[in-house]
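Every protein chain of the complex appears in place save one, which is left out.
Showing subunit A:
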Amino acid sequence: MPTLMINGQPHSVDVDADTPLLWVLRDILGLNAAKFGCGIAQCGACTVYVDGKAVRACNLPVGLVGTRAITTPEGLESADPVVQAVKSAWVALDVVQCGYCQPGQVMAAVALLRTTPNPTDEQIDSAMSGNMCRCGTYMRIRAAIHHAAGELA
């Protein structure tokens, strides 16, 4: 019965070590912001952080997480300047269309800006290329990341 540290809170869950983290988050703990998309770590809709690093929860067995800190989209601190900048850029540029992939997009964008505060187009394209958007909002996502980077500068 692994104990997981999720958004700063310990959660004991009765699952096999093989169970993907996303199943635990959505089905057992009701944390539904991370979405199920492809199930094979190809689309990025399920992106969460493990020790601050963006990972695909659909393909990550909980046994491998151990006691490392998990952050879901619910756990993004609004007071965090990077989170704040990304959220307001997303609103300012009206990035979202259907919205299904957007929790993953926001998680990936925040992670990118934390390591690369002023990314080039090329850095945005490769960092975000693991996050699919069937509505094709890619150009607005790229612009919004530049916008957020400008706000933070």
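To be clear about the criterion, a residue touches a chain if its C-beta (ideal position, glycine included) is under 8 Å from a C-beta of that chain, and two chains touch if they have at least 3 such contacts; residues count from 1.
Everything that follows uses one rule, which is that contacts and distances are computed from a predicted model.
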{"item": "Omitted chain (choose from \"histidine kinase\", \"Alcohol dehydrogenase\", \"Molybdopterin synthase catalytic subunit\" or \"Tetratricopeptide repeat\") - UniProt protein name", "value": "\"Alcohol dehydrogenase\""}
{"item": "Among A:27, A:77, A:94 or A:125, residue touching the chain not depicted", "value": "A:125"}
{"item": "Listed residues A:3, A:67 or A:115, member touching the removed chain", "value": "A:115"}
{"item": "Given A:25, A:54 or A:83, the one touching the chain that is not displayed", "value": "A:54"}
{"item": "Absent chain, residues of subunit A that touch it", "value": "16-18, 40-44, 53-56, 59-61, 63-64, 112, 115-116, 119-120, 122-123, 125-127, 129-130, 132"}
